[in-house]
Every structure is written in C-alpha cells, then in structure tokens.
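Have a look at the structure below, then the notes.
Yeah, one chain of the complex is gone here, protein chain that is, but the others are all in their spots.
By written order: A, B and C. Residues from 1 in each chain.
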C-alpha cells in the first residue's frame, strides 16, 4: 500500500458504513472537523438507505493537502461498523487491491462484493473495545482508527470530539473521547495511510455545505425575504437561512406550496425587498407560471434549484444535473432570464451572491442550478469571502418626462417604482403592456417589450465570472455546475499523462456568452461536454446556441452517482483512441 | 381593380368592421357559410378590442376556389359598419390602391389611416337602407353588399341567412333577408370582385374551427375522458367536446385548476380510459409537474395547447408559436415525450387523432401545439376523415414469468396493467423504480428506466406523417404548426417568380426525426426556418438536434399578427439579395 | 395635485378606461373602493392593490395606487409576500370567485389561517366572466347556461363565508355592488380591521348572468354583528348567501414576520 499513488492530488479517501443507529455519519462528521482542525482540505458525502430514518448509512470522506471538490474513484480505507445491507452502497464504494478494509471481529464475515476487490483486510475487536468503556460506542473507536490512519493528531482529535459532542452532555463526550483514544492506539503500530504536512500559517478553513454557502451568498447579495416550501434536498438551506435572515432584519415565510412561495417572492420584490427561494425539480416545475410573471413584469427574484434525480419524484436523495432544460426553457412564451450554476461547494456562495445582484440589476429571474451533491455535501474549504458587487436595482423617477415603468431604454433597463415612492406609482402586469404598463395588444408594443426584456440581458457586460477556464490543449472539456470539480481533476490527471487539456466550466448558462465562448472553442481540437444527465442537456443546449462544432462529443450519463475524475479520464482516453 | 392579381391562388379577402353591437362578426359568419354553400373554400378570422364583450370587432375573411389556410397580405374589400376605433385594427387590415372600401354615407369621414392606402372608396347609405325595413340592421345590408362583390348567388345567400338566423325568430330572419337582398341589389351595377366557377360535383365542404377539429380528432383517437379548466383560447374546444363526449359514452369534468385537471387525466388513463385536456400557456406551465409524473409512470395522456401571446398572461386573444420550448423541455429531469403540431385548421383533426394514438401506443405524454389562429378561426375545408390508425395501448399480462409493469423490452414498451385485471396488479410510481415498479435508487435501475422511456420513442416507426413536404429547389423553407399555411402559399408565389422552393412542415416535433430530416436538408442550398415567436425557438431547437447547417437562417418574429405569405416572400427575396 | 389636500375618491382613479361591459357590477366595487380609500385618507403610494386574472382582477390598473395584476389564483400569496416584506403598506387583494375560490382556493384557506393584516375583496358573480361564462365554485348546481356543463355542475355551491370562518378568518363581511355606499363602509371597516379581512361582494355579471339583476330584491341584512364563533358558525351555516353586512368580527393575533433590528452579516460568517 502506497500513499497517494492514484492521483497527483495528494488525497486519501475514507468510507465508514454501518446499519441503522450505528453512528457512521456522526463518526464521519467529527472526522471531517478534525481534518479541518489539522489545516487539511476535505469533502464529505453521505449515502443513506431508503428508510426515512435510521437505516444503513455510509459516510464518504476525502481529505487532501490541496483544495478538493469531488470524490475520488476509489476508497483507500473502508471501515465497516457492521456489514448489514452493504450491497446497497457497494456501487458507491469502489475498492482496489491497494485499499484497506477495517472490519469488526465481532461482526461476522465480509460481504463477497468487498472480498472481490482483493483489498487488504484488518480485523479489529471494535465493539469489544468500545464495550470496555461505560457508555462507549463502536463508531467512536472507528473514529480513532480512521483518524490515526489519516495521519491526524490525537490531542487535537480529542478536542474536536469533545467540542462536537458537547451538547450530548459530559458523560457521553468523555466516554467518546476514551473510545477515540482507544481506537487511535489500536492501530498505532501500523503505517499511516496519509501524512499531513505541518499546517501552514493560513486562515482557518471553513466547514460548510453547498446549501449553507448558497444561503450565505444570498444574504450577501442582499436577500432579506425568503418564502419557501420544504423539499429534499433543499430544505436544509432554508433551515439554515431562517434564523440568520432574522438576524440581519429579514424574514422567512413557510408557504403552503410552491405556487404560493414564488408569488410571495414576487410580492416582496415588488415591495423593494430582494427575495429568494430554494427548491428542487418538482417545486421548480410548479413555479414555472410564477417565474413567467416575474419575467414579464420585470420583478427580480432568485430561485436556488437543488437538483435531484428526475424525472418526477425521481430519486430525491441523489444528485443529477437534469433540470437544465427546465431552468432554461421552462416558461411559456418568450421569457428570457438568467440561469447560473456554482462550480463547487465553496463557489455556491459566490455564484449565489452574483445571481442575486444580477437579478436585481437586470430586474429579472435568476435560477441557480446546484444539486444534491453540492448542496448536501460538506467541504473543508478556503474561506469564501463576499465579492461585494456594486450591482443594484435601478429605482425611482429617473427622467423628467413622467414615469414610465417599462420605458424602452438603450440598455433595456427601465427604473422600478417602489411602493412608498409617490412619483412612480404604477401597476405591474403580466399582460403585455406599453411603456406605462397599460395592457396592450397593439402590434407595436409586444415586439418592443419582448425585445426590451431580451436586450437588457444580452447587452449586459457580465465581466469575467461567466466561466472558469484552466489549461490549454488539444482536448477541451466543457462542463458546468457540480460536475466541474471532477472535470478539473480529470484534466490534471490527463496532463500528467501528457494530454494537454483545457477545461471550460460555465457558471453563467443563460444568457450564454455565445461569441466569447465560440472564440474560446475555435482552437480546440476535440471538445467533450461533460454533464450528469441522460439526454445530454447542456450539449444540446450549446448546439442550440451554435457554439459547438459539428464533431464535438458528449460525455453525459445520468445519476445517481456523480462523475468521478478517473471515469472522465478513461472516457477521454477512449475517445482519443477512436 | 382586377380580380386576383395579387396571387396565383385565386382568392379574395374581405373585412367587415364595426364598433360594439354593430354585428360585424355575425355578418362575417353568415358570409362564410354562404361561401361554403357556393362550394368555395374560405377562412375567417376575427379580431376584437380589449373590452370583455361588445367592443369593436373585425371579421376578416378570405375566399378561394382552392383550399386556403392563411390570410392574404392585403384586403381587397373593406366594409365599415362604422369607423369608431378603427385604428385598433389598422395594422391587421392592410389595404392597397387596388382595394375597395365601402363606407356608410351616414357614418362620417374615413379615418386617415385608411385614406392613406389610396384605395377606391364607395359610399353607400347602408344604415338608411336598413332603416327602411322594420327590424332591419346595417350588418345585413353589408352582408348583401359583400356577397354580391364576392360573386355569390342571392337565392342561396338568402337560404343561408334564414337558416343561420332561424333561432332568432321568423321576424328577425325575414327582416334580415330583406336587408341582405337590398344590400345585394345596391351594388349590383358594379363589377364583381370575384367570380366563382360553377360548383363542381364534390362532397359538401366543412365549416369548422381548429378547436372543433382537435376535439373531433380526439374523439376519433379514442378519447373518452376530458378534465379541464377554462382558458382562452382553448375553452371553446372544451365546450364543443362536452356534449359530444357524452354522446359517445365518455365524460368531461371541469376541474378546480390545471394541477387538478392533469392529474385527473392521469387517474383516468391509469384506469384504461384515453384522456385529454385542452389549455393554453399558463395552464401548460401549471401542468409541468403532472406531465412529468405521466412520463415517469408511463401513463398516456394528451394535452392540446392552444398557444396565445406570451410570456405570462401575455396577449390571451392573439396567436403565437412561443410555447415550443416549454412543450419540448418543460419538465424537470430527463422526461422524453411527444410534441406535435397541426399544420392547418383541417389538419387539427388528423394531428390530434394521431397524437392520441401515439400517446396510447407509446404510453407517454403527447402535447399538441396549436394556437389561437388555428383554434379560433373557422375554415371552409374539404371534409377531414378519420385516419383510423391501428395503434393501441398494450395491456395485460404478456409473458409467462410474472407481471413486470416496467419490464425492459426491446422496443421499450412494457405492458400496462389496468385495474380490474387480476393478473397484472401493480403500483404506478413517479419515483424511479425497477422493472416491477418498486422504488429503487440503485445505480442500475435509473439509467435502465431512463433509457427505456427514451428508447420507446426513438425506435418507433412514425411512418410518413411526421412532416409535409412540397416542391424541390435551392431554397428550403422549414416550418411547423400554424405558420405552415403561409409558408406553403409563399412557396407557391416564389415558384411563380422562378424561385424553386421546397417546403418542409414538421408535424412531429419531438422526438425529432433527426436522421431523416438531415437527409432531406442535405441538398438544400439555403434553409430558412419560419415561425411566429421572438426567440426563434424552433430554429434553435433544430440546431440543438444538429439537423441544421451552420448557415441556415431564421425567419422568426413574435405575434400578435400571424405571418402573411407576402411577408415571407419578401424576406426570402431579401435574403437572396444578401 | 397638492399632496397636502385631502384626496377625494376620484383622485384614486387612474386614467385607464375599464374593459368591463356596461352594467357590470365591478364598476361599483371600484367606485366603493376609491371612496373607502379617500375616507381613510390613505396616501396613494402607501396603498397596493394586488389581483389575479379575471374581469374583476383588472381592478388595479384603474386605481391610481401601486398595483400588481398577477396571475390567475395567486393574488393572495403575492399580497402576503408584499405585506411580509413591507408591513407598513396598506395591502388589498382583489379578484373574482373563480380566481379566489377555484384555482386560488388553497391560498384562500391559508391566508385565512395565517391572518396577516390584509384585506381581500372577492367580487362574486357566480361565473367565470373573463373566459365567457363557465360555472365557478359559487355557481348553483342547476345552472345550465354553460356549454361546458350543459346539465349544470351538479355540485353544491362553495360557501365562501363558511370556509373563511372554518379556516380561521377574523373578519368576514358581505357586500353588494348594488348598494355601493354600504359597500364603501364595509371596505373601510375591512381595511381598518387588524388582520385578514374577507369581503365577499355580490357583483353581478351583466353579460353571462343577466338574471342576477334579481339580487337587488333578494339581498337583506342579517343579525346584528356577531362575535362568538359558535353563534356565527350557526348563522353562516344556515345563511342563504345573500345576507349583507359584517358577518363576523373577532380580534385575533395578527401574523407578521419577526423583523429584528438588523445585525451585521459578518457575525453570521
């Protein structure tokens, strides 16, 4: 077994699994926090069985010395608190002969699917060690084992453990600390799988989920009103936001359904208060009509869509990027608006902050496409500071010749009256209207207002943030949203194999920066569009906008498992061979 | 003034306008019926002011010896019952110096916008003539005038007038007949503008609206359940269907909203009864989530979307083709389904019948995109007979090894259990499921079921009906839905100008017949995609599917006025010059 | 116009001509509302009129206050969002029986429960006027004039006051467009009431329900204002739907978002 042989990212991947009540997730969460305390970067994903609560679960971590945003293709270490129903996760836990499996001597034989990997097996009396401590639990022993193998320091681990379990009472936290120490020492005679460098002198890292980061970005963008209806996997963003909105003088309203929530946003925003909601596919579908109203009446608002497996109820707890079509095209009539997608957990904060500012400045709808992977996974990341954009909504009476809410201006942007302003009273309308806002079906007003609403979006200067770009080369991997992290890592690996690879990751999907993107793509020899959905939605969307050459290729597959970097590398290599 | 100089289609265009209560529409409707009685083809469109009822209105007719499906670029004859608020319609009533305007001597000066056309003006004492008859009305005098100029026969006109007004009582219908005769004779000394050939020996023509034709097609396809919520311009289809469904043993349920109606369809269809609804943009938006459920659970149903100006409430009484994006892409997740569009009023019957059969056979959603123009205009057309398709839903236990509702079959089609069948009990589900229908988030089931649902649509042989194609040539006009008629006529005119033009009109928009369409387009020199919306939705969709060459052009503009053939001719000529 | 002079009813009217048919009941509701606003002396910029879609829902544009002509059935959530964000504004939602009780029924239920300080005016003509005469939830089951339901709906009427009460509304009144002065008074009461005030207005559709001119003879006033939910329940339960006046008024705790003095964002980060 070697350290970090698989990638040039110096990382280690660890999974902890167990059946209902075994505490695998708690173990993972404390380990992640200890990783942060050690100044390491990390990522933790969790997988759950179909049970509503208390079913089997797996905590999947990756730790590294450099920032990382995706899981690896293999696990270096798998610790089983027990092996019940492990088959459920087998696909998600690829092992190699280099891997190490830690099993509890008391919990019986390893499942065949694991043995097949020919990984090394280390049997330890985990439960027995825990039982020797009053109130001791196996998962804490496992935590100690994992932490040692990950190269963490015992003292700091104990501090973190006690802090994390403080609210369980001192007895529990002390018993846990004892277990952790016991587990740590039980493997001390083995070689560590990972050896962190001494923490550099850098600001403390953040332990944050994408949902939390979106919430934070929203607040920074100026959101002070949220109306929402709970839905997996978006609810925890709303739960994070509720108390914090209050602290900054805003409010959250739990609506009776998504039809209500989107219309509540329109009302609040009409009232001058920046407004946002979070939902997932089924909720976004229900909001379609309301979003069209916001576009037509030019009332800004932001929807964070934390995508899950679709169609219909689909797979609520798993990730997919299959709501792009709906986000871009899902309103009746010609209804141009903004669609953005954050490129990592950390980027959720930036992209959401930008989305709010853009929606406000452009008086339109911004849909932010994150997904279950970004939203519910936790990352140990560099701090994500506010971008402090200058963009603001244009309000009040701007010209001398009377107030015209929907005046045709050169940049398409007319000024919004806000209730309370006596000089710009108007009635907002989803009916087609003239410049004053009066309903009109004249042959002249409709095309003029359609053009206004499109033009304000297309003539705007979005600056450099619409994409992230890395590298040069004959191969160009084009991607968007949550798949970006795996693509960036795949490109790094390809470069080590002497395949010069450029990555273009789109943060702004609509309006697509057509000309700029075409220019960027012109020199590329072989373009592949990588995304996590069945029908290659982005690939076709890019074709729709005529930015791709005829021979561009598509790397699209559905969830429920996100793209892994090695999988992309293989596909690129295969496509080279063809 | 010459007869039919403008086009090689021997047609005449007549408009009758008047303010609230003037009876312009009644006049037009009787004229249209008289046209049918004369064995002529015809089309009547109406335009109304913003008032809910009783505002100014315009009846716009075109009559011809050959089938016609669109309005002309100009009106040959304009009869004003009065000229109040005429500016509202001026854009819709283009006149040329060749045109004739009939004005009532008692109703004052012609509006400037009409005089500007330099059309000939004929002033007649219309109201005075009507007032001489007890119970006489100007609109009936105008009917007589129009009918004479259109070359119709007085006796047959009187028969039609009496029949159409029978339910108003004998007094009214006799007074009207007297007025009609008086109007007819008042212009008898003039040259007729149109001279019908003696009616050939052909079956009587139909006087039908597109909404009625869709209803009829639905019944022929086997629809026996409709649930719906009223919306302009779809309601009259529902009103036509309600009593007729009953006659064939089906039923219609007025739902509380569109969320209910689409789910009611799913319930009925799950019960084995083919089900359909009609709506327009806002309703289609609200149905998005339900349609996704139908796709995921493989429950057939049909939605007729009678498109109106968008986005949002838009222009409810006007036509547009701007719901294509929503129809094709408007569900979350990967949710493949059928999208069709009838190519004329008459074709509404055929396309809807086909759509129902396809939805049933392929166990999916079919969205039929008609629009206000097709739906609410009336045409005098050749009879539209049933296509009597053989396509049926596959039901019951088909194989020996037990019932699997979502079994993976070669053609993607598994057999539906219908309540009442003891051997194929199952639970339909919008959650991703395995072949039995049991919820599953296994890595294997999701891609397999996604592929099944797509494959059944793409591997199906749709036969020749997916498009209509006419002509050969260097210019290829590609179009869809209600714009087709204007494009066909434009092509005929272009050919008379020695520009060989091919027209491809798509009836099946999704799944797009990519390969076949690419083959058809390969030889074309100059491709133009013609459609009635602002963002060139079909043009981009065709690019998304990679069927268009890089240099294909787009002729897209929004409503509220449909494309006219001459406008297309001009655009083609201009694009040639470039 | 000098803002310091008290505004009159006409000052609340915009210059846009209503699309309504001559004789439509909605004109009187419009007039009564402008009178009520004038009576209350509200600044035009502090009032927002929110509606859905329907003939009745065209109201906002005819007023010279802020307004939002939203989408069908969603006036109440839009109004609620506005009120939550801007509690100091006077927010009035208005619409028709189809808008409010058919497609908008769920929001009606939950707005009654949530009890924000809003006024909700439903102009009930027992028909979908805008879409040319289909049955609405308040239409009598035996009304056969709609081609969509040629045998009548066969479904008992929706009883707005009974539902509002069961859902928890604290102010329920019924007005009639044929008695505009009384209606204006009811609207004043409703706007003044702290909480969700529901005003059910009988507002005939001249075009599709000409027989509603008979309402003039049928409406009547009810018991003196009741405050006890139980008594009121009995009263509303046995009501013929034509009783005018304030049917129920009960002080209730008003929902509004907890708006703290804003802290800094940094402390969250």
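In this section, a contact is a pair of C-beta atoms (placed from the backbone, for glycine too) under 8 Å apart; a residue touches a chain by one contact, two chains touch by 3 or more.
These numbers were taken from a predicted model, which means no experiment stands behind them.
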Of the chains on display, those the missing one touches are A, B, C
In the full complex, which of B:30, B:101, B:150 or B:265 touches the chain missing from this view? B:265
Among A:169, A:204, A:243 or A:402, single out the residue that touches the unshown chain. A:243
Checked against the full complex, the residue among C:166, C:188, C:242 or C:265 that touches the missing chain is C:166
Touch residues of subunit C, complete complex, unshown partner: 102-106, 109-110, 113-115, 137, 151, 154-156, 158-159, 162-163, 165-168, 229-230, 233-234, 237-238, 253, 255, 258
Touch list for subunit A against the chain that is not drawn: 50-55, 228-232, 235, 238-240, 242-243, 252, 254, 256-258, 282, 312-313
Listed in rising order, the subunit B residues that touch the chain left out are 216, 219-220, 224-225, 227, 244, 246-253, 255-257, 259-261, 263-273, 275, 289-290, 292-293, 297, 386, 417, 419-422, 425-431, 437-439
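Heads up, the rule we're going with is that only the chains that are shown with their structure count from here on.
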What residues in subunit B touch two or more of the other chains? 50, 282, 312-313
Among the residues of subunit C, pick out those that touch two or more other chains and give their numbers. 69, 71, 73
